[in-house]
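This part shows chain A:
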Amino acid sequence: MALIELKHVVGGYSSVPILNGVDIAIEQSDIGVIVGPNGAGKSTTLKAIFGLLKVTGGTIEFGGENIANSLPDKLVPKGLSFVPQEKNVFTSLSVEENLEMGAFTRKDDYAQTMAWVYEMFPVLAEKRRQPAGELSGGQRQMVAMGRALMSKPSLLMLDEPSAGLSPRYVIEIFETIVRVNKEGVGILMVEQNARQALAFASKGFVLASGRNRFTGTGAELIADPEVAKSFLGG
Partner candidate 1 sequence: DDVKLGFLADVTGPIAGFAGGMVSAGNLAVDHVNAQGGILGGNKLVSIVADGACSADTAGPAADRLVNTENVTSIFGDYCTGSTLAAANTAAIPGNVVMISPSASAPTVTGLDDNDLVYRTVVSDAFQGAKAAELLLSQGINEVGVTYVNNDYGKGLADQFVASFTAGGGTVAANVAHEDGKADYRPEIGQIESSGATTLVIYGYENAGGGAILNQALEAGSFDLFVGGDGMAGEALLASRDAASLEGLILTQAAAAAGDAYDIYAKLATDAGLVPDTTYGPQSYDAAFLLALAIEKNGSAERQGVSAALREVASAPGEIILPGEWTKAVELIKAGTDIDYRGASGDVEFDAAGDVAGGIDYFVVEGGTIVNKGQIP
Partner candidate 2 sequence: MSFDAVIDVRNVSKRFGGLTAVNNCSLSVQRGSITGLIGPNGAGKSTLFNIVAGNIVPDSGQVLFDGQDVTGLAPHQLFRQGMLRTFQIAHEFSNMTALENLMMVPGDQPGESLVDSWLRPRLVKARETEVRKKALDVIDFLKLGHVRNELAGNLSGGQKKLLELGRTMMVDAKVVLLDEVAAGVNKTLLHDLAANIERMNKELGYTFFVIEHDMDLIGRLCDPVIVMAQGEKIAEGPMSEIRANAAIVEAYFGSPVEAD
């Protein structure tokens, strides 16, 4: 059974639907990448999973349970986590407090998880007392991911994690994602750095006009000339 499965999801901000039937399935071991033209509904798909807009049709199953239209404070304890593209750290809180906020829904002791996050991002351990607003773009992205990992999610969703990062950080971030995935966290992310992302993705989804246009492994999509021409910039 898939970790998360979207079946023909329809939804939008007002009465006009933005998603017209999106199908996505991800296993815990997968790295899924959503690509597509601007305005295709990629971010909207992630928001729909996370209960940030109204889903009017289809089902979203997570661990076998329909979670359509549940709110984040219900979803996070179930094992979902989301890193928005922008404004994804609490700038006035220290790095450590940022991580704590990620563990807000947990009732148990999260010291171990925090140690794990620091182990994965050693630079954060150094700066644990510093306000996150004083960090560089790449470091912030790590804080954001660390925050999302603090709830011990089984699925981590990321919206364009590499946007605006210099090539070196892009590499770092992608490496981190691969590492996190190896620790047993399913990944679903949206990327415009599509070629690079699909290169290590186990599943790829091409969305256009709120619908799936192509689905396959990352390698398949890169190899598909039609996909490459229309969506990956030739």
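Selection criteria: all candidates are chains of the complex that A comes from, given by their letters.
Please note the rule applied: a contact is a pair of C-beta atoms (placed from the backbone, for glycine too) under 8 Å apart; a residue touches a chain by one contact, two chains touch by 3 or more; residues count from 1.
Predicted model, so just to flag it, every value in this text is computed and none were measured.
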Query raised in the report: Out of 1 or 2, which chain touches chain A when the complex is considered as a whole?
Result: 2
Report task. Flag every residue of chain A that touches candidate 2 in the complex, lowest number first. Result -> 13, 31, 36-40, 42-44, 85-86, 136-138, 160, 163-172, 174-175, 178, 192, 194-196, 199-200, 202, 229-234
